[in-house]
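Only a part of the assembly is drawn; its chains keep their places, and the rest are absent.
Letters A, B and C mark the chains as written, and numbering starts fresh at 1 in each.
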């Protein structure tokens, strides 16, 4: 799909829990790793941001022997301080593991409050909004 | 509020990240710890279950010096294999940290598929559905 | 034992791995939680510190149904910038889970280097060195 960024995440043994699969909270860490890589790619750097809203459908288990999953990030909407992304986790065989809509907010770590994206960040991210 | 179960969670240093606050993925672990305690209380045991859908609004930071947060669990809807809960994280001072709607499914770890709640589990959980 | 501080840690489902027990790396997190509580008790506050050396013998599994473990901290030796502690994890039934010797160093997070304990910290910690 045009405009979709993809990043490979290695499954760690520590990601599993006693049900023998990757714990559901770790799915957010996989999405975060993909999102951080997306930001590096889109903005040539890692802006500080926080997650303010999540909707996640968890569709399939991931097990340690899967070794890797892919995270896909597409930009849905850009606000003054916020970015809404559509995020999916798929297996190497492209089976859907989870799909999410995530709202993140650019963050000033000193003031501990949202700040607007810069003009340059805005231009780059706007170009990535899915049609 | 009637029908709301509450459980205290200790904040660990390991829960924080380099923004100086508890990482957003750990909020799901806090909710899970509260939910597991809820199940112990409601069903006299920990049934196996998996999380299939999450909606989470993250409203405030938690920092290590907060030491503790409270997780509140209320039952919204009971299905054949699924339970929908309203879950919140609040500070000791009752400030809202996060609110969530979570759908979990009773799970057969051997077959790796959903199973219905037992008659007894159903009776106990139905009695807890918020009016 | 005289001079031993003890702190209770709640076992989280997220602490387990696919072998059905608490992952060995989480033992360090349990020790850290006990050590942070020890510092709060000994120094009326949480000094910044880093771990520079660990020796750990892991003797028994912890499972989610254990619910709680106890961490015990005893001071072995105080240096200019370092503190050596003997640390154990035991079950509620006082079975030994793990025993460790840990060297931590007082840390200046701005300079990112060790700093000496203050005169007051030194006096308080010296009083706790096991005979």
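List of remarks:
Methods note: contacts are C-beta pairs under 8 Å (C-beta built on N, C-alpha and C of every residue); 3 or more make two chains touch, one makes a residue touch a chain.
Since the model is a prediction, treat every value here as computed from it, not as a measurement.
Here 3 copies sit in place, and the number of copies making up the whole complex of this structure is 4.
Quick note on the criterion: only the chains that are shown with their structure count from here on.
Here the CA centre of subunit B is 29 Å from the CA centre of subunit C. Averaging Cα coordinates per chain places subunit A and subunit B 23 Å apart. Averaged C-alpha coordinates give centres for subunit A and subunit C that are 34 Å from one another. Multi-chain contact residues, meaning those touching two or more other chains, occur in subunit B at positions 29, 32.
On subunit C, the positions that touch subunit A within their shared complex are 13-14, 16-18, 20-21, 23, 25, 63-64. Taken together, the subunit A residues at the contact with subunit B in this complex read 19-20, 24-26, 28-29, 32, 48, 50-59, 61, 107, 109, 112.
Of all residues in subunit C, only 9-10, 12-14, 29, 32-33, 36, 46, 64-65 touch subunit B in the complex they form.
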